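Please find one structure pasted underneath; my questions will follow.
For this view, one protein chain was removed and the others were kept in their places.
Moving on to chain A:
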Amino acid sequence: MKYSIPLLALALAAGCSAPEKKSADGYKQTLVFGPGEEAKITEAFLTLTDSSAVELKAGTYKFNNLSLVQLKHIKISGAGPDKTILDFSGQTQGGEGIRVAEVKGFTISGMTIRESKGDLIKVNKSEDVVFRDLHAIWEKADSTSGGYGIYPVLCNNVLVENCYAQGASDAGIYVGQSNKAIVRNSKAYKNVAGCEIENTTNAEVYDNEFYGNTAGFLVFDLPDLSQRGGQVKAYNNNIHDNNERNFAKSGSFGTTWGVGNAAPGCGVIIQATSNVEIYNNKIINNNSAAIAMVSGFFVDAKAGEKINANYFPVSQNVFIHDNTIEMAAAFPEPVYHHHTGQILVGIEKALGKRIPPIVYDGISTNVITQENKVNPDSICIRQTGDNLLVNADGMNIGKPNWKPSTDMQPFICK
């Protein structure tokens, strides 16, 4: 280290161009590295100063992990997702491959990150965060994969575009406890959840393809967190063929609240989040439920005890319209082995006909207010076709008086 300044001077004296490349997009310095320089890259990440760009040339790099902390205006870029590959299979400590915390202005683009033990990239408590042309991949989609591929949390202003996530044992693309988030032109394949928006406000998810996952797209609120989510729109997405087994955790199906509850064959799941609009999507061949709407009570009878300013277990103001919805004639095989999947199978059995594509647990705020209002939570559906919705009468499942109903009259938009 102590030789670095004279060294720099020597390098300059020897007629080299300046080591700092002035970049067109306003970064004060750009550091360029190639494969084999992992040690230097690791050190560069640790000593980076504000307004720096790091370029990683084409090739495969092996890292234990990388981290960026408390910086402003940083860009990490590669030569393209099929050219610059960062392999984290050697990760020996920590929770993620790349960890970014408290960075204002962070962009990562043009590379593949793969095979970490924990999450692939977690960006925590940061602002103006961009993931672009980033592929996050576990080759083997099973419970040994890390939880999240692309994982911004507690961030403001997040953009995920032209990304691809595969093999996550929780969600491929996951935006948590953030405000203002856009996920677009991205794909998620072979994850438990393709894309998940959780306790996040003002999110827009559009022009994506979520396919081959256990469940395609999730909008969730969980209790005991920093904020309530809401104002979430999903449109122009192609959510199809999400029928795979739930591999959230070997030996069990995960936890009460977690993604382990997602039944194989769900296109969209909305849980305990209000002000959600799902429209103009193709939701095709998700063969257990094209759209499932459930409350926190569906997974935890004590959800009512968790109500506070940051959590309300019942989804309100959900508007579903103008989607193209198709389902095959039979459930996917993995649904029969899954605990909430078996409830869907039970509903179909009780109805004596194919389960409708929109499954609503019917657990409304009436449960909290002890009233008997019709559609008190403003669930509004404008879709064409017959046998569109089932109100699963979720409070009475397993009881003799259980009576799921396909009467969707109360939920047709007025």
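Note that in this section a residue touches a chain if its C-beta (ideal position, glycine included) is under 8 Å from a C-beta of that chain, and two chains touch if they have at least 3 such contacts; residues count from 1.
Following the convention adopted for this analysis, contacts and distances are computed from a predicted model.
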With one chain of the assembly withheld, which option in "ABC transporter permease", "SO2930 family diheme c-type cytochrome", "LLM class flavin-dependent oxidoreductase" or "Zn-ribbon domain-containing OB-fold protein" matches that chain's UniProt protein name? "SO2930 family diheme c-type cytochrome"
Where A:A58, A:A79, A:I182 or A:L225 are the choices, the one touching the absent chain is A:L225
Touch assignment to the omitted chain, from A:S77, A:S109, A:N124 or A:T273, lands on A:N124
May I ask which residue of A:A44, A:A79 or A:I412 touches the chain that does not appear here? A:A44
Selected residue (touches chain absent from view) among A:L56, A:I108, A:I121 or A:V153: A:V153
Positions on chain A where the hidden chain makes contact: 1-4, 7-8, 10-11, 14, 16-17, 19-21, 29, 31-32, 39-40, 42-49, 64, 67-70, 91-95, 99, 101-102, 116-119, 124-125, 143-144, 146-148, 151, 153-154, 169-170, 174, 176-177, 222-226, 248-258, 260, 300, 302, 306
